[in-house]
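For this view, one protein chain was removed and the others were kept in their places.
Coming up: chain A.
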Amino acid sequence: MTAGIDLGQPQAQSVRSDEDVVRVRQLVRAVAVASKLSLVDQTKLVTAASELARNTLVYGGGGSVEVTVVDNGRRKGVQIVFADSGPGIADLDLAMTDGYTSGGGLGLGLSGSRRLVDEFQIETSAETGTRITVTKWSR
C-alpha cells in the first residue's frame, strides 16, 4: 500500500463508514512516514486525522479526506483536508471547547486535534458544510 503512493499527487479517501475512518488513518500514516515526520509527529497527525475523519462521518454525514505533501521552501509537511456537506457547526467557539459534545463523545476531537497539529483552519456554514484543513511540518 505504502509503495503505491505517489507523493506528488494528493491522496483522496472517501469517508462513508467506520472502515473508511480506518483507511484514513492508514493513508495518513503512510504519507507521514514517507514524508519523514518523526515518530511522535506521525502519531499526533494520525490521531488528529482519526478524530476529524470520525467527525466528518458522524456529524457531517460522511464526506472526503485529501492528504497532500506540502513544501514551504524551508520544510516539508503533510496537509489534510476533511470536507463534508453536513449541517455545519453553528457555534464554533463552543465546539472548539475542551469537553463540549453534542453527541455522546468526550468533546476532545476538535480541541484536541488542534493541539496535535501545527496549523488548523475551519470553514463551516449551514450551506456549505464543514471543511477543516490541518498541517503538520517536519522539524
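Keep this in mind: contacts are C-beta pairs under 8 Å (C-beta built on N, C-alpha and C of every residue); 3 or more make two chains touch, one makes a residue touch a chain; residues count from 1.
We adopt the following convention: contacts and distances are computed from a predicted model.
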Inset, instruction - Assuming one chain is omitted from the figure, identify its UniProt name from "Carbohydrate ABC transporter ATP-binding protein, CUT1 family", "STAS domain-containing protein", "NADH-quinone oxidoreductase subunit NuoB" or "SUF system NifU family Fe-S cluster assembly protein". - result: "STAS domain-containing protein"
Legend entry - Absent-chain contact - pick from A:26, A:102 or A:128: A:26
Legend entry - Touching residues on chain A - with respect to the absent chain: 18-19, 21-22, 25-26, 29, 39-40, 42-44, 46-47, 50-51, 54, 98, 105-106, 108-109, 111-113, 115-116
